[in-house]
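Below is one structure, written out as C-alpha cells, with a few remarks after it.
Complex shown without one protein chain; remaining protein chains in place.
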Amino acid sequence: MTTRRDLFKITGGAAVGALLTPAPWRMITDGALWSENWPGIPRPARGEIRAKFTNCTLCPAGCAMKARCVGDQPISLAGVAGHPLSHGALCPFGIAGHHLPYHPERLLSGAVEDAAAAIKKGIGEGGRIAVFDTRPGRTASWTYRRAMASLPGGLYLRPQAALNGNAVDLSAARTVLSFGVPLLDGWGTPGNVIQARGNFRLIQVEAIESRTAAMADLWLPTNAGEERAMASIILNGGMDHIARELENGPVLVLGPEDWPEIVELNRKYGALGRTIVSRRDAPVPDTWKDAAPEMEWADAAEGSIRVLLIDETAPGAYVPWHSLETKLSRDAVVVAFTATRDGYARHAQFSIPTAVFPEALDDIPAAVDSPAGVFRLSTSLVPPAAGTIDPAMFIARLAGIDAASALRDRAGAICRSARGNVFHYADSKSTPMKEMKADAFWKSLNEGACWIDDLDPKAPAPKLVARAATRASNVSLVETCGAGLVSPLFSKLHEESHVRLARHEIALNPAGGFHDGERVALQTDCGRIAMTVLLDPSIPPGSIQAATGADVLDLCGGVTGAKVVRI
Amino acid sequence: MLPWNYGFEWNTGHVVFLGAFYTVLVIVATTVVNAIWRSRRALRQHTLDELRWSSDFHELSAADRACRHVITGELRSRECPNAFDCRKCETHARLTANQAPPFAADEEEIFGMAFPLDRFYHRGHTWVRREPDGTVTIGLDELGRRLIGAPDALQLPAPGTHLSVNGAAFRLKKRDADVRVLSPLDGEVIETGTGEWLLRLRPDRLDEQAFRHLLCGSEVRPWLMRELERLQLALTAEAAMASLADGGVPVTDIAAGYPEMNWDAVCGEMFLEP
Amino acid sequence: MNARYGMTIDIDRCNGCGACMVACAVENNIPPAHAGANDRKGLTWIRVYKVDNGKEYPERRSAFVPVLCQQCGNETPCAHVCPQQAVDVDPKTGVVGQMPERCLGCRYCMAACPYHARYFNWWDPAWPKGMEKTLNPSVAPRMRGVVEKCNFCHGRWHEARQRAAAGGLAASEPVDYVPACVEACPAGAIRFGNLNDATTEVARKSKEPDSFRLLEKLGTDPKIYYHSKRDWVKTIAEAPRPGAGKENVRG
Partner (left out) sequence: MDKEFITRGVKRCSGGKFLLWLTPWVLLLAFGLFSAALVLIKGLNQTNMDNRFAFGLWIFLDLTVIALGAGAFFTGFLLYILKIDDLKAVINSAVVIGLVCYSGAVCVLAVDVGQPLRAWFTFWYPNVHSMLTEVTFCISCYLTVLAIEYLPIVLKNRRLREVPSMLVFEHELHKLIYVLAGVGTFLSFFHQGSLGGLYGVLRGRPFAFREGLALWPSTFFLFIISAAAVGPSFILLTTWLVEKISRKKLVKPEVPGLLARISGLMLAVYVLAKTVDTLVWLNRTSPERGFQGWQYYSWRPFGTWILFAEIVVFGLVPALILLSPKLRANAGWRLSAAAMACCGVALNRFVMTVQTLALPTLSFDPFMSYYPSWQEVGTFLAVVAYGVLVYSFSFRYFQLFPQERDLRVQTPPQREERELITAGRY
C-alpha cells in the first residue's frame, strides 16, 4: 500500500528525471517566444505588395510619387526616378503624405446643408458671391470660374501670382541672387532645384542662416528688415564683389515680388526671357472660354463680398485673414472647404470637410520652376473618408453646371492640342502626345503619367510688375508644419529632435534673455500667439524664426515689428 | 546555456564560463542536500537530545564551559571538550586514575545549603542517589530548589520514558522562567515523585563508569562556590543593584527576593540553558 | 567574399530637411512621439544634428549631420556588452542587427554606444486610429521597454535578396538594396553600398581625402563615412572640446 511519502518520492523522482530531458527546456524556450510577441501591439496587415503611381498635391510642386501598397493601402511613398520635373525627389511632407487621412486633428464633419442654405440665402439677397482658390490653374479652378460666370456677380479670386504668372528656368541660371527665398528648402520643385543646384552659384541675402543660407555659396547676413535696403545697394552697384558675381550670367534674382528692386535687378541683369520666362498653361476645352476671369484677391472691392467660398483643399499661398476680411460685407457668409481646423476654418461660419491627399482626385498645375505647362493627376489611392465632399462638385451644383467629367474633358482638350509629351512613371518612358488617343492618355494619366508641354517658340517676353511694397518683417517664417495637415510622424522632426521648429515654437538668440522652453507670446498689431522658445545662437539678436502655420501667417503676414513678450 | 539553445557553441568562453557556473550550482546544491540528509539521519538515530545539548553547550559562555578540574584548581584553564560528559574524557581518566573518588568527610552544609555527600551532583543542579534496590533517585539540588522556590509548574516525564545524560529530564516553570533540567544519567523512568526526589530511574548501567561524569565529594564545594559566583553575575547582569547578601546564605526562595527580575535569564544561566 | 555594407554621407549636400528621418520612421514602423517624449526620449533611428563652427553671428556657420548607427565593425561595442545575444553582427553583411524580441531592456548597449544611435522604447507604441493600416508588413513593431536601432532596413535587405534569388542572381549581394533614408534623401547626400566592392561609389568615396568617420580613433571601425570640403566640418569627427557653442547644439 502506498503512503503519501511514496507519492512524494515518485513525484520528486519524476521531476528530477524530467529535468534531464529536453522537454522542460523546450517549454522555457517556447515561453520566451510567447513573451516576445507582446499583446497590444498592432500587427501590420499582410497582403500582395504592389506599386501605384500618383502625384503629390501637398504643395504646388506636385512631385511624382511611387506608392508601395499592401493590397490597395499605401504603406510608403517614394519619388519616381528619372522624372523630368521632380527627378525622383520627395520632401518629408510628401514622404509621409499617406498618413494624412488618419490624422487625429482632421476635420471630418460639417453642416453641409446649413452651409448650402446660408449660401443660397446670401445669393438670394443679391450679394456678390466669390470663390477664393488657394491654388489656381487646376481644373477645379476652371470649374469655379465657370460656376462664378453662371452666377450673378460671381467672382473668382486667387492669391497673388508668383512672378506675375511667369515661370523660372533654373537650369538656365548661372548665378542666383535670392532675398530670403527658401530656394533649397521647399521652393518650387525640390527635385528640380537640387538637379539645377550644381550649375548655379547661390547668393543668399537673409538675416537668419536659414537652411538655404547654410547651403548657399555665399551668405550675406543683413539685419532683420534691411534686406530691401541691401537690394537697392546691390542694384546701385554698391557692393562690388556682388556686382562681380552678378556678371556671371544668366542671373536670376528672387525675392518678395512686390519689391521694385527685385524687378529692377532682374531687368538690369537680363533675367527676363532667359531665367524668367513666360509659360503657356495646359489647354482647356473651348466651351470653358466663357469662364469668369481670374482676379487677384487684392483687386476685389472692399466690403463687396456677401458670400465667400474658400477652397484650401490644395494648399498654396495663404492670404492673411485680416487682409482678406476687408473684402467682406458686414453680414458676409464665409464657407471654408478644408480638411483642417487650422486654416480659414478658424474664421469661417461653415467648415465643410473635404478629402485629403491621397484620397482626392485632382490635377496639379505647373510649379513656378517649370517653364513648360504640365498636366498630371493626383489619383485617389484610398477612398475619401465618409462625410467629406468635393468642393468643385458642391460649387458646380450650386451654379447648376455639370463638372463631373471636367478633368477628363480637359485631358481631351490637351490630347487634341497634340502638343508635348507624356512621361509614363511605370516605365519612365515618354511618348509624344500626338501619338496618343484620348482614352489611352486618360488611362495613363490615372496610372501615373505627366503631360509636359513643348516650350513655346514664340512666347511673349515676360513682364514683371512691382507693387506698393510692404516692408520686410523681422519674423522669418520657415515651412515646418505645412499650411495644412502633416503626418504625425513629423514628431521625429519636432518633439523628438530639433531638426525643424514645431508649430508654436520660435527660435531666438540666447542674448534675448529668454530661456529654452520658456512660454512666451509672439505679438504684432494683429494680436498675439502663445509660443515656446527654442534658443539658437545662429539666429541674430532681434530676429525671430517661427514655423509657418495659418495662425502665425495671420499674425505676421505683411506686418512688421513683431516682438516676443513674456506671459 | 544548454547545447540545444540558440547561440550556444562549444567554444572556450562558453565551456569555461558555464562550467564554472554549473560547478558552483552543484556545490551549493550538494551542500544543502548533504545537510538535509545528515539531519534526517540524526533525527532517525534519536540523537536529538545529544545534539540539542551540544548546541546548547556551545552557546554557553566560555567560562561556563570550564572543566571540572579547573574548578577544583587541578588545571589552570581548560574548556570541556566533551560537553560535560567525562565518561569518555581521557584527561579526566588520567587525573582520576591514581586516586580513588575523593570522598571527603560527609558534609551536610555548604553555605547553609544542604549538600549531602552521599550522592552525586550534576552541573545542571540535579543530584543522583543510588538506592539499595539498584535504582537511582534524581532530584533538584538545594541551590536549584532555592532558585525555583515553589515551582509554578513541574513537568515530569511519564514512567517508561528513557532519559539520556545531558538530555532534558524534566521542565520547571517559575514566574517567567521556563527551563528544562538536564538528566544526570542514562536510564528509564520507573516512578515519579514530588517530595525529596522527583524521578526514580532504572539506570542503563551501574558500574563505576556510569557515574564518572558526576561531581562528588570534595569537588562539590568549589563547584558550588563557582556556581554562587555565576549566580551573583547573572543577578547583577539582570539588575545592576541586585546582589546576594555578601558571603551570606542564599535565601530559600531567591526568586521571591527579586520580583522585578527577568528570572528566566537567571535560571537559563544556572540550569545551563542559554 | 562577404559584403561590408556602408554609407557615405555628403554633409555639404545635406540641407537638414529631415526626409531621411521621416522615411526611416515610415519604413521601420516607428510610432509617432508619445505626448511626453522629447529629443532625449524620442525614437529616431537616424537623427539629423545641426552643428556649427562655434563662432558667433555673423561668423557662425552651420551644417547638418545625419547620425545613424555607425555599424561598427571592430569589437562592436553594443554587441560586445549585450548580456543575452540580442545584438549580433551579421558576417555576411557586416550589419549590426538588433533583436528587440530578445532584448530585456537593460540599456547597457546604449551606455556602450559612443554615437547615441540606440533608442529605447520608453512608451508602448501607439499610432493614431487607422494609421496602423499604413504599417510596413516586413518590419514588426517593437514593444515598450526594449532597445532598437538602425539596421540598414533589414526588411529591405531581405526582400532584395528574395528578388535577387528570383531573378537568378547571387542572393548574397542584391543589387537593388538601399535603405529607406538613402532612397528618401532628396539631395542625394546619402550613398549606400558594399565597401568591399571597389567598383561601388561608396567604396571610392570613402577613400577620398575629404571623407572621415566619427570618433575613428576609438577603433570601432564604423562603416558610415562622412564627406565635406569645409575644414571646420571635418573637426566634428574628433573628440569634444569644451567651449563655445557646444552646449547649444540643435538637432
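We just call them A, B and C in the order they show up, numbering each chain from 1.
The definition used in the following text is that a contact is a pair of C-beta atoms (placed from the backbone, for glycine too) under 8 Å apart; a residue touches a chain by one contact, two chains touch by 3 or more.
Because the structure is predicted, anything quoted here is derived from the model rather than measured.
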| item | value |
| --- | --- |
| Sole residue of C:58, C:97 or C:145 that reaches the chain not shown, by the stated touch rule | C:145 |
| Sole residue of C:118, C:133 or C:227 that reaches the chain not shown, by the stated touch rule | C:118 |
| Selected residue (touches chain absent from view) among C:103, C:153, C:203 or C:224 | C:103 |
| Positions on chain B where the hidden chain makes contact | 1, 5-7, 13-14, 17-18, 21, 24-25, 27-28, 31-32, 34-36, 38-39, 42-43, 48, 51-52, 54-55, 57-58, 61-63, 65, 77-81, 83, 176, 233, 236-237, 264-265, 268-269, 273-274 |
| Residue numbers in chain C that touch the chain omitted from display | 34, 36, 38, 40-42, 49, 51, 65, 67, 75, 77, 80-86, 102-108, 110-116, 118-124, 143-147, 214-220, 235-242, 246-249, 251 |
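One rule holds for everything that comes next: only the chains that are shown with their structure count from here on.
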| item | value |
| --- | --- |
| Maximum centroid distance from chain C, chain identifier (CA atoms) | B |
| Interchain centroid distance [CA atoms averaged], chain A/chain C, Å | 29 |
| Inter-chain centre distance, chain B versus chain C - centres from mean C-alpha coordinates, in Å | 77 |
| Contacting residues of chain C [partner chain A, same complex] | 15-19, 21-23, 25-27, 29-30, 32-33, 37-39, 41-44, 47-48, 50, 52, 56-58, 60-64, 101-102, 124-125, 127-137, 139-144, 180, 183-184, 186-188, 245, 248, 250-251 |
| Contact set on chain A toward chain C in their complex | 36-38, 40-42, 44-47, 49, 70, 73-79, 89-92, 95-96, 98-99, 101-104, 184-186, 190-191, 194, 209, 211-212, 214-215, 221, 487-500, 509-510, 534-541 |
